[in-house]
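The complex appears here without one of its protein chains, the remainder shown in place.
Let's turn to chain A:
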Amino acid sequence: MNPDAFGLESALVSRARTGDEEALEAVFHAYRTQVYNLGRRICGNEEDAEDVLQDTFLEVCRSINRFRGDGSLWGWVRRVAASKAFMLLRRERIRSGRTVSGDGLSPDAFGVAPREPTGPIDLEAALSRLSPVTRAVLWLHDVEGYTHEEIGELMEKTASFSKSQLSRAHRRLREWLG
């Protein structure tokens, strides 16, 4: 179900704000695939994507009464999801000590450089070889339609950082995919 498409969003949000479990479940089922997909694209693995999905909807349940309704529900849920994904990335990187800047989101702080492919690879394989930060910027900008300013804000970086990561991503893809 896509509540946006059927004009049910405001009614759903009104019910969800009161803590109506059926409404919250409907919101979950409406967006779970998109949220999971976003988590998977940013974090790069199934387990972290499940954590993003869970943390996102725990936050949605808890904070939906703070959703002002001045944008789409999906826009709000997606922002929560992206924020949770970056939080997870930061925590993992800081915990594993693979950061030099301390913020956990430095693209050069992810240990070894991506392995150079030995033969032809497809787009999925190329994406998986990008560093999480570079891949996240590519996905948020080119697929989800975020602006560089929005990405910079999400990552607590600048718009210029986002632009340079996008260029880096495309140079890599060009190199690997031709």
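The definition used in the following text is that a residue touches a chain if its C-beta (ideal position, glycine included) is under 8 Å from a C-beta of that chain, and two chains touch if they have at least 3 such contacts; residues count from 1.
Just so it is clear, contacts and distances are computed from a predicted model.
Only one chain is not pictured, and the protein name UniProt records for it, out of "Membrane protein", "Peptide/nickel transport system permease protein", "Succinate dehydrogenase / fumarate reductase iron-sulfur subunit" or "Zinc-finger domain-containing protein", is "Zinc-finger domain-containing protein". Residues of chain A that touch the chain left out of the display are 19, 21, 24-25, 28-29, 32-34, 36-37, 40-41, 46, 49-51, 53-55, 57-59, 61-63, 87-88, 91, 123-124, 138-139, 142-143, 163-164, 166-167, 170-171, 173-174.
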